[in-house]
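Have a look at this one before I ask anything.
Here is chain A:
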Amino acid sequence: MSDFAVEFDNVTKKFGDNVLFEHFNFNIRKNEVVSIIGPSGSGKSTLLRILMTLESIDAGMVRVQGESLWHMQKNGAWLPADERHLRKCRGHMGMVFQHFNLFPHMTVLRNITEAPIHVLGQSKEEARANGMELLRTVGLADKADAYPSRLSGGQKQRVGIARALAMKPSILLLDEITSALDPELVDEVLEVIRKLAAEDAYTMMLVTHEMYFAREISDRVCFFDAGQIVEEGPPEQIFNAPNHERTRAFLNSFLNI
Partner candidate 1 sequence: MIEFEWNWAFAWEVLPLLLDACKITLQATLLGSVLAIVIGLLLALLRRSKWKAVGYTAYWWMEFVRSTPLLVQIYFLYYVAPEWGLNLSPMVTGVLALGMHYGAYLSEVFRSGIDGVDKGQWEASIALNLSPYRTYRDVILPQALRAMIPAAGNYIIAMFKETPQLSAITLLEMLQLAKIMGSENFRYLEPFTLVGLIYLVLSLVASTAIRQAERRFPKEGFTLS
Partner candidate 2 sequence: MPLSEIFDVLSGGALVTVQIVVMALPLATFMAFLSGLLRLSDHRSLRWTATVYVEFFRGTSALIQLYWIYFVLPFFGISIDAITAGVVALGFNIGAYGSEVVRGGLLSVDKGQTEAAIALNFSPRQRLWRIILPQALVGMMPPFGNLAIELVKATSLVSLITIADLTYRAKSLADMTLQVEEIFGLVLVFYFVMAQVLTLCIRALEKYLGKGMDRGGLT
């Protein structure tokens, strides 16, 4: 059994003729919290989207909890993964989106219980009890019956987190979860993530522009640019003593705004 929760093995990803990355190798250990930082448009989010099966890969192998994601073995031969295989793999992961993507036609509680009931097969009572418990964790128990359109951005994102957690994933993928928020609402969302990171029960992969936050909660920070990891290491090293000129330039651009 692999020690890694996530493995990118020689992965190539293209959009048309545009090569996003080639021969990309990257691993995340179990229960490690990893932040990916880097310029916009460098394809950081694509890494998360490949894991969540929202984007396919063009070459190489991706493994999630030791299991190949985009390929399956049948009678000794490797075949492209079918929907059933993908659904099995997705069960390991939960994703929180930049734009929340809450279901607008469902109440907050139903947003959280819909998938546990219909995908995991939980009973309604069980799912509701779990859902209320999660809402209490993110501080929104009083909003259970509200529709998402009535919530602030920060509240929406906390529901987004609770919704992902309800599926009991072992890996959490957080895709710029504070980018769409007004500055004063960022903290309430980060507070929730801070608590989750402290539990040490999840493998977490964050794509973020919140440098201070990345520094605070990550075990490892990776600077991703032009299709490769330019530099990675413990947060102190990356933020205090970056080796690479590009990393330094990028971090400086953040300090200057």
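Definition applied: a residue touches a chain if its C-beta (ideal position, glycine included) is under 8 Å from a C-beta of that chain, and two chains touch if they have at least 3 such contacts; residues count from 1.
Behind the choice of candidates: all candidates are chains of the complex that A comes from, given by their letters.
Just so you know, these numbers come straight off a predicted model, no measurement behind them.
Colleague: Any idea which of 1 or 2 touches chain A in this complex?
Modeller: 2
Colleague: Can you tell me which positions in chain A touch candidate 2 when the two form their complex?
Modeller: Contacts found on chain A: 52-54, 83, 87, 90-91, 93-95, 97, 99, 101-107, 114-115, 118-119, 147-150, 163-164, 167.
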